[in-house]
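Every protein chain of the complex appears in place save one, which is left out.
Chain lettering (A and B) follows the sequence in which the chains are written, and residue indices restart at 1 in each chain.
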Amino acid sequence: MSWRDVAALASRNAGRRPGRVVLTVLAVALATALLTALVTIARTAETRVLDQVAEGGPVSGISVSPAEPSEDQADQDVARGGDFRAIDDAVISDVLDLPTVREVLPVVSTPVFVVRPFERPDGRRIGGFRERAVGVDTSRPTLIPVTPLAGRLPAPGSMVDVAVTESYLRRMGLDRTEAEQILGTEIELGAGRLVDGPGGQEISGRWRRLQVVGVVAQGAGGGQLVVSLELARSDQAWTTSGTDGGVELDASASPYTGLFVVAKGIDQVGPTREAIARLGFASSAPENLIASVDNYLGVVEIVLAAVGLIALVVAALGIANALLAAIRERRREIGVLKAIGARDRDVLRIFLLEAGVLGFVGGIIGTGIGILASQVVGAIVNGYLADQGLAGIALVLPPEVFVGGVVGPTLLAVAGGLLPARRASRLSPREAVSA
Amino acid sequence: MPVPAVVVEELSHSFDTARGALTVLDGIELRVTTGEHLAVVGRSGSGKSTLLSLLGGLETPQHGRVEVLGHLLGELGRDELARFRATQVGFVFQHFGLLDTLTALENVELAGAIAGAPRAARRAQAETRLEQVGLLARRDHRPPALSGGERQRVAIARALVNEPRLVLADEPTGNLDDEAAATVADLLASLPSTNGATVVVVTHDHALADRADRVVRLRGGRVHGADSGAAVPG
Partner (left out) sequence: MRRAGFAVLVLCGLLGACGLGDPAATPTVTTDPPVVVSYVAIGGDRSGDDDPDSQRRQVWPRLLFREHLPAQAVFALLSRPGATVEEALRSQLPGALELEPTVATVWFTAGDVEQSTPVDRYRADLDELVGALADFGADVVVLFEAGTPSAYAEAAQTVAGAHGAAVVEVAEPGDQGQIAAQVAEALALPE
C-alpha cells in the first residue's frame, strides 16, 4: 500500500470512535499545553536575564572601592579592601580605558543629618537621625543598579530632588505598596563639619530642603537617600573641609567613594576585576551569586520541563491504550485486511499513522491552548509585578515552541503507538474467518 | 486432462486447546480443476473453514502439501503469502468484512490499493466490478446503509477487483435471507464462466451447494464423497 492510501485509511479510522478520539486528543492537547506554557514562561524569564547579562546591564556591574585590593580579590564576590586609596577623575578615566569596560558610574556617599520630617504619616513623632546620601549620575538611569518603586530618580544635577529607599519607607511606617504616599514630602537634610568653637570642637551644619521625587527598591550604596552626584559631592566637600577632614563624621577622603563599573557582558566581569586590581583597587561583583542563581534556576527549569514531559508521556500512554482498545475491537477487520493481501508493514503503518494523527492534532490544539495559557499567566505576573511596583514583562514566544509543540507530541504518539501497532501487524489473517 | 487449480495431499492440521491438541483436518486429499465450482460441506467444526484458510494462504499447513495455482503455500514467507492473497485469491466472508468507514466503491478499491494497482486503473476496475454485481448506483453508500445482500455483493466485487484466479467463499449466504442468498449464489455460480475463476465455497446452505459443479463433504477431518452436482444430505 502506498503512504497515501495508508494515510487515507488512517484518517478515516480516526473518526470511528469520536468520544475516544476526542478524549485521547484532549489528553495530548493538555499535556502539550502544559509543556508549551511552561516553556514559554520560562523562556521569557530566561531571555530577560540573558539579555541583561549579555548587554552588560547592571547584572554585570562591578563595585570598585577606594581601597587597595587583597591578593585573592578576583575570586571574591565581596571587596576585601586593603589600605585606603582615593578614587579621583584620573582613576575613572583609567578604568574607562579598559577594553572590557562599557561604562563607569561614579558614586559619592556622604554622611548627613536628617531633622525633618518631624513625624511619620501616621502621626507618630520621630527624632532626627544620621544617614548617608548617595550621589550618582542620574543622567544614565539604566546603569544605576536600583529599581524604582514609585516616582523617579533625582534629576541630574538637581540640588532639591531626593529618592528614598525602602528602609526609609519603613522608618516612616510605610511598606512598598504605600510608596506613592511619600512622594512630594520634604526632607531637611544637613551636611555637618567639625569646626573649632569656643568650647572646643563643634559640628556645624549646612542644611538643605529636599523633595522626595521617588522611591527605589534597594539600599543604595549603604544609604537611604539617593541624590544627584553634584549634591552629594557638594555636601561631601563641606564635611571634609572640617578641621578633621571629615573623619569624625565618617566622610570619605576619596573624591568618589566608589565606582559602579559595567563590563561588556558577564564573561568580561572576571577580566575586568583583574584589570581593576592591577590599577590598584578593590572590587566586588555578584558574579558568583549570579552563577549560583543561574544554577538554581537551571534545576527549577529541569524540574518544570520534566513535569511537562511526564504529562506528555502519560498522554502517549493514553494513545497506546486507546490503540490497544481499537485493535481489540478491530481484530476481524485487521484479519480481513490481511486476508485481502495487506502485509504486516501495511497494517503497522496504518496504526502508527493513526497514533501520529492523534498526536499531531493534539499537539496543534495543545500548543494553541498553551500559548493562550502563558498569556494569561503573563498577565497575572504583570499584575503582581505592577502591585510590587516593578516593571512588567513581555512574553517571548520561541519559534521552537511552535515546532516542538507539534512535532514533539506527534513523535511521542508514534512511539506510544509502536507496540500496539506492532501487535496489530502480527495478527493472523485467520482472524478474518474466525467466528 | 484439465490443469488442477488446487492440489491438496495428506493435509493434516490441528489446534492447541486447553484439552490438548485438536485435530481438525486429518490426511485430506483434494483436487480442484481450473474453472471448477466446488462446494465443501460439513457440520460445524468439521474443518471446512480451516481447509478454506489453508487454501487461501491465511494459514500455513502443518503437515502435507497444499499447491494452489502453482504455488506451494508451505514454502512461502509472510510477505509472499500476502502477495499471493492480494493477487491470486479473492475472499468472500460470511460477515462481509467491509470497512464501515469507507464507501462501497472505496471498499472495492481498497483491495486494488493493497495489491499496488495504479489509482486510475483500480478505480475503473472497482466500478466495473460494482456494475457486475449490480451496485454501481450505490457506489457512494457506506456499508451500514446497505442491506445484507448488497453488502455481500460489494464483498464479492472486492474479491474480484484484482481478477483472481481463485475465489474462496466462507459461508457467503450464512447471514442472508433466501432471496439475497439466491442472488449471491447466482453470482458465485457465474464466476467460472464470466471471470474464468475457480470457485471454492464452504457452506452448509443446501441451495448454495446445489449450484456447485461438485460437492465434497468433510467429516471427522476427512473428505467423504466427491459427487458432482449431487444432493447433499443434511
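In this text, contacts are C-beta pairs under 8 Å (C-beta built on N, C-alpha and C of every residue); 3 or more make two chains touch, one makes a residue touch a chain.
Just so it is clear, the model here is predicted, and its values are computed rather than measured.
**Student:** Using the whole complex, pick out the displayed chains that touch the missing one.
**Tutor:** Even though it is not drawn, that chain still touches A.
**Student:** Thinking of the whole complex, not just what is shown, which of A:94, A:188, A:274 or A:344 touches the missing chain?
**Tutor:** Missing-chain contact among the listed residues: A:188.
**Student:** Looking beyond the chains shown, say which of A:152, A:233 or A:331 touches the absent one.
**Tutor:** The one listed residue touching the chain not shown is A:152.
**Student:** Among A:90, A:302, A:317 or A:372, which one touches the chain that has been omitted from the display?
**Tutor:** Final answer for the missing-chain contact: A:302.
**Student:** Consider the whole complex, including the chain that is not shown, and state which of A:69, A:223, A:404 or A:429 touches that chain.
**Tutor:** Counting the whole complex, the residue in contact with the absent chain is A:404.
**Student:** Return the single residue from A:211, A:321, A:375 or A:428 that touches the missing chain.
**Tutor:** A:211
**Student:** Touching the hidden chain in the complete assembly: which of A:2, A:93 or A:139 does that?
**Tutor:** A:139
**Student:** Please give every residue of chain A in contact with the chain that is not shown.
**Tutor:** Contacting residues on chain A, toward the hidden partner: 38-39, 41-43, 45-46, 48-49, 52, 57-59, 113, 115-116, 118, 127-128, 138-139, 141-142, 144-148, 152-153, 155-160, 188, 195-198, 204-209, 211, 217-218, 241, 293, 297-298, 300-305, 377, 380-381, 384-385, 388, 390-393, 400, 404.
The rule is short, and it goes like this: only the chains that are shown with their structure count from here on.
**Student:** Compute the distance, rounded to whole Å, between the mean C-alpha positions of chain A and chain B.
**Tutor:** Centre separation, chain A to chain B: 72 Å.
**Student:** Spell out the part of chain A that touches chain B in their complex, as residue ranges.
**Tutor:** Where chain A meets chain B, its residues are 1-2, 5, 9, 12-13, 15-16, 332-333, 335-344, 346, 428-430, 432-433.
**Student:** Which part of chain B faces chain A closely enough to touch in the complex?
**Tutor:** 49, 52-53, 56-59, 78-79, 82-83, 85-87, 91, 93, 95, 97, 99-102, 110-111, 113-116, 158-159, 162, 170
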